[in-house]
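The other protein chains are all here in position, but one chain of the complex has been omitted.
Just so it is clear, A and B label the chains in written order, and each chain counts residues from 1 on its own.
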């Protein structure tokens, strides 16, 4: 669909439009990147500088802030990163695998409650976490799962939004003929799913894995309710703890440094996989 | 969808369907259904804590619901909708514009990967960190006011965080920034799914890019627009983090930025399972109605889809994938 401009005036109009587009894009990109810039800047400034106002110039306290974060024995950054990684990776893996499994179950098989099951999952999708948070907390206390990663990881098996994405992806990209061919070859149902269907779903899996990972990585509400001891705490809880430090140790520079430390891994993963993500969102979107 | 599977489905496989969806539903039942059921149950009770003393539970019938509708609920519902609309309108307009540009083959914009990567990034920041930055930027002596003052556009600082529309505007802005990247990419994919020959034909007929957008693109991506709108509306009804953090949990001047979930959260302060339950049930019903709408709009399309259309879709998807590079 290569277009060749028919004449000079059209070419000029096109150039003007293009310039306009770039201008808007640059402005919007600036807006998006600006927040990251401010975040980084603030992590290089002292508490009093941050309190007194805003600056576009970096301060001189980046090393001080970094050292303050690392040497605070009550803020175990290293184990925080480890815990966050563990919880986020596990819940991403579980939610992606089981959502794909569920989506495939609904997509490929015909059973009595199929429509009801699908409708129910869609319904769950609309339920805010806060609605059942207190009941959830009581439940896990009764199950003896307080201060454990299990209530943070296992419930991600039932992730309706991930399921919904997977289902749409399957609708659009998995012909039943492939499954039937596998059955004729004598493959078991689980074998078919694991060895044939999953590879086809790879792009969708990757995208949702990253989203689940980020969501879990940034989650404060539920982990803060569940986890108690310092060795179990995840990064957002540690950040909250820094913000709640007593006045003697309360230090916004430290808070921003900690936020920067917490965001960095996500940004790196995102940049490495950005092509995947951009493509993946698009895949989920195509539906009509 | 039903027809399609009936055609080739054989009954002996049905049990696999149950097995495959079992883990999801078991976990859901344990970790969400039980808490949810107790939420609904207690909405008919007077049940809260006064300090550490537990009051109730004693059955009060629909009293909680009556209190809810007699007093505040409509206000918070309209707040929620207003906040959502303030963010959604720029979101959909900017996203449409960007999606149209990115897919416009005559424009041949360079650096698309860069731009697409960047517009998605705000979605990665923790909402609390994002709100901290907004505080700093829009405070009375913050940089935004400083710039406006030095440009001479205003004489005294604008107290963004102390005015109704300042607050609502900022909530909208934050939501917009966090979500327009996602929407852009989805709409782009939809636009690339439109049959390119339509554009070629239109061009031969002498259509301007503007006309093509309004007469071809927009009508053809309508289903996706509906999908984007409804999912965004569901997200909007669940809005909590952004206004909660931006207003210190206070819900803005005169409670004008208090959303439904923030109102729910207020009741959780006193562990008021009764009122919180009632708010949850109402919220759940509203969401459920919206969901039924999504469900029907989606399944209708499924049923109406022919094999040929499916193939076409797949081709579109390939194009989308290529475009993403």
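One rule holds in what follows: contacts are C-beta pairs under 8 Å (C-beta built on N, C-alpha and C of every residue); 3 or more make two chains touch, one makes a residue touch a chain.
In the analysis below, contacts and distances are computed from a predicted model.
Novice: The complex lacks one chain in this depiction; which UniProt name from "Ferrous iron transport protein B", "Vitamin B12 import ATP-binding protein BtuD", "Twin-arginine translocation signal domain-containing protein" or "Chemotaxis protein CheW" does that chain carry?
Specialist: So the chain that does not appear here would be "Twin-arginine translocation signal domain-containing protein", according to UniProt.
Novice: Sort through A:10, A:185 or A:228 and give me the one touching the missing partner chain.
Specialist: A:228
Novice: Taking the full complex into account, find the residue in B:79, B:95, B:128 or B:231 that is in contact with the omitted chain.
Specialist: B:128
Novice: Have a look at A:137, A:187 or A:273 and name the one touching the chain we're not showing.
Specialist: Spelled out, the listed residue whose C-beta touches the missing chain is A:137.
Novice: Tell me which of B:58, B:71 or B:210 is the one touching the absent chain.
Specialist: In the complete complex, the chain left out is touched by residue B:71.
Novice: Please pick, from B:78, B:113, B:208 or B:248, the residue that touches the omitted chain in the full complex.
Specialist: The one listed residue touching the chain not shown is B:248.
Novice: Extract the touching residues of subunit B with respect to the undisplayed chain.
Specialist: Spelled out for subunit B, the touching residues are 46, 48-53, 55, 71-72, 128, 131-132, 135-136, 139-142, 159, 162-164, 245, 248-250, 253-255, 263, 266-267, 269-272, 274-275.
Novice: When the complex is taken as a whole, what residues of subunit A touch the one chain not shown?
Specialist: Per the touch rule, subunit A residues meeting the hidden chain are 46-49, 51-54, 59-61, 64, 73-74, 76, 137, 141, 220-221, 224-225, 228-231, 237, 240-241, 243-250.
Assume only the chains that are shown with their structure count from here on.
Novice: Give the list of subunit B residues in touch with subunit A in this complex.
Specialist: Subunit B residues touching subunit A: 1-2, 4-6, 8-9, 11, 13-21, 23-25, 27-28, 30-32, 34-36, 38-39, 94, 97-98, 101, 105-109, 113-130, 132-133, 136-137, 141-143, 146, 177, 181-182, 185-190, 192-193, 196, 199-200, 203, 209, 221-224, 227, 234, 237-238, 240, 261, 264-265, 268, 271, 273, 276, 280, 283-284, 287-288, 290-291, 294-295, 298, 301-302, 310, 313-314, 316-317, 320-321, 323-325.
Novice: Please name which positions on subunit A make contact with subunit B in the complex.
Specialist: Per the stated touch rule, the residues are 1-3, 5, 14, 17-18, 21-22, 24-25, 28-29, 31-33, 35-36, 38-39, 42, 50, 53-54, 56, 98-99, 101-102, 104-106, 108-112, 114-115, 117-119, 121-128, 130-136, 138-139, 151, 154-155, 157-158, 163, 171-173, 176, 180, 189, 193, 203, 214, 218, 220, 236, 239, 255, 259, 262-263, 266-267, 270-271, 274-275, 277-279, 281-288.
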